[in-house]
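Omission of a single protein chain aside, the complex is shown with its protein chains in their original locations.
Chains here go by letter, A and B, matching the order in which they are written, and residues are numbered from 1 within each.
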Amino acid sequence: MFYQTKLRSITLIAALIFLACYASFGSYFAREIVVEIIILAILAISLDLCAGFGGMVSLCHGAMMGVAAYGFAIMSAKLGWPLFPSALIGLFAAVVFSGLVGWVTSRTNGIFFIMATLAFGQMAYTFFFKSRWLGGDDGFGGISRFDLSMIGLETNDSLVFTYIGLVILLLAYGLTAIVMRSGFGRTLSGIHVNEDRMKALGINTAAHRAKAMAFSGFIAGLAGIIAAQHTLYISPELLIWTTSGEALIVVILGGLGTLVGPIIGAILLVLMKHEISNYTDYWHAFIGLVLIFTVLAGGRGVFGQIEYWFNKLTQKHQSTTKPHGDDHA
Amino acid sequence: MDLSFWILQFLNAMQYSMLLFLLSIGLTVIFGLLHFVNLAHASLYMMGAYIGISVAAMTGSFWAAFFLAPMFVTLIGAVLYFTLIDRMRTAGPMNQVLVTFGLIFVFLDLVRMGWGDIALGLDGPASLSGTTRLLGVDYPAYRLFIIALGLGVMATMWLVLARTQIGAMIRASVENTNMAAALGINVSKLFFLVFCFGCALAGLAGVAAAPILSATTTMGITILIPTLIVVVIGGLGSLEGAIVGSVIIGFMETFGAVMIPSFSAVLTYALLAVVLIWRPQGLIPARG
Partner (left out) sequence: MKNIATKLVLVTGLCLNLGFTMISTASAETKVGLLLPYTGTYASLGNAITEGFELAIEEAGRTEEFTIVIEDTEMKPPVGLAKARKLVYQDEVDVIAGVVSSGVLGAMRDFIHQSQVPLIVANAGNNLATGENCSPYIVRVSFSNGQINRPMGTWLSENGVKTIYTLAPDYAAGHQMIDAFTEAFTAAGGEVIGSEFTPFGQTKDFGPYLTNAQASGADGIFVFYAGGEAINFVKQYGSFNIKTPLYGSGFLTSPLYVEAEGDAAIGVRASLHYIPTLDTAENKAFIKAFQAKYNTMPSEYAVQGYDAALALMAAVDNGGVDRATLASQLPHVSYVGPRGPLEIDPATNNIVQNIYIYDTVMENGALTQKIIDTVPAVRDDVAGCQM
């Protein structure tokens, strides 16, 4: 069940303000970092929607992002279509892809579901990797950013682009929050908690899960469009399973099932990575240790833990189960 | 394409299948008994290769490496068991995936720190260098050794599981852990033993593969996916499943590469998807 609590709203606003300030007043590179955080955060939100609320831990979200990015890039850069329609087609492609994957895997659970999404993600990756006309593993460039000059915004300016990214992040969050609060979202949580009971209530759980994946693909697609427009270049490694793995780490680090947690997790992971790589090339080990520690410490993640303490302190009555409580897929 | 071509490719497929088997049997038994998804199994495979190379460099003997590397890897596995694995046994697949994923990262950098970034080679034993005449073709002796090793492990495990008391205890615990404990089987000691044995197999696979595939920092991650696919297709927790799975994947990848090279990369994933949809518990699952 998802509640837009005061704590979550405050944390969300605080995070966005922090990112905006960091981009505005930090060094040039700070803007690059903030965009990296935005893309990862949106991807993680889309994953949290599936994994945190639906109990469907997926390793193909990177592929969903990549499909949208490639769709957008092919339509605009290769076929010369205008930018907004190209982006819509990219998003549509991601929705179709994730919907299909969701439908095909709708009867699997647990480790089998994880493996199945891994397989489909890798298939998509192989498809783009082997396409010579798309540049294969070298990818292709020539992508442009949206032209917002009619409302006075110069998207090629990195600060403006960063602000637009923050707006899209807020949009992605808002959209996901609204859907999770709606009947659709509650049904999804219900399926996660007890699928048989939902079936007994007459719900077509398989179809519902597929729709959830499709919506998740739409959000992930937003991240893909930003990613393509950020580097103005696209290559297949967005679709490798380790990208999805990174999104999963971010969700766990921040807090599964909170929607705000992924944003916090993204900020933490990206900043940590950059800080540590200033001192050593061996930052993978550090991230690994942080991940292990997070899981051992209860698996609530940083924001999840803060929320837990806050709720205990204010003695809020936890009547409805929080998705990340005792329900481990 | 004459007969000798097909025999050669058949042997290639067998050798790859045996390597996959050595890795997947450890992983599947650990899952079947401990209900633990150990992604770090691939990292232990990598450690086996690197430690084997160091032992061989120090002693000048391949066989020393062959026997000592799995022992060192078992030691590492035992440490992991007491610090991490035992605690995570009841934590559910997602958390297990995450923790072992973290371990993969840690091992990756440990290896980079200890052995550097450049790929390292290991020479096979002089007794197994060169080719042997078999079924009318000349085939590398060392690869035949791997086939024999895999078949040997297969036969030994089948015997142990089917004919010995400890095998019976393991099978009982896989089928119904609580009942087995109720009957007086020391299940937690069994878990530990089986886990160590799985780690030893991973280390053995690593040092055995090193003369052919050499040791690189990404060797674990690269072999992880095919191994997981074998285990899922074959059926988690069963020896027969691991055998069937590794043979199917081994032959499919080998002959796929030979006959339809442009699609062979997708074939394995397509098969995985098909099995997961049609028969998600795998072809020969451990329990019904």
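Just so it is clear, a contact is a pair of C-beta atoms (placed from the backbone, for glycine too) under 8 Å apart; a residue touches a chain by one contact, two chains touch by 3 or more.
Since the model is a prediction, treat every value here as computed from it, not as a measurement.
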{"item": "Chains in view touching the one left out", "value": "A, B"}
{"item": "Of A:D138, A:E154 or A:E275, the one touching the omitted chain in the full complex", "value": "A:D138"}
{"item": "Options B:S24, B:T227 or B:T254, residue touching the unrepresented chain", "value": "B:T254"}
{"item": "Which of B:G26, B:G52 or B:P140 contacts the chain that the document leaves out", "value": "B:P140"}
{"item": "Residues belonging to chain A that touch the chain removed from view", "value": "27-29, 32, 36, 129-130, 132, 135-142, 158, 227, 230-233, 235, 237, 277, 281, 283-284"}
{"item": "Absent-chain interface as seen on chain B, which is shown", "value": "1-2, 5, 8-9, 12-13, 15-16, 112, 116-121, 123, 129-131, 138-140, 142-143, 211-214, 216-219, 222-223, 254-255, 257-258, 261-262, 264-265"}
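Throughout what follows, only the chains that are shown with their structure count from here on.
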{"item": "Cα-centroid distance, chain A relative to chain B, in whole angstrom", "value": "33"}
{"item": "Complex contacts: residues of chain A adjacent to chain B", "value": "51, 57, 104-105, 107-108, 110-112, 114-116, 118-120, 122-123, 126-127, 130, 241, 245, 248-249, 252, 281-285, 287-292, 295-296, 299, 328-329"}
{"item": "Residue ranges of chain B in contact with chain A within the complex", "value": "37, 84, 87-88, 91-95, 97-99, 101-106, 108-110, 112-113, 225, 228-229, 232, 236, 262, 265-266, 269-270, 272-273, 276-277, 280-281"}
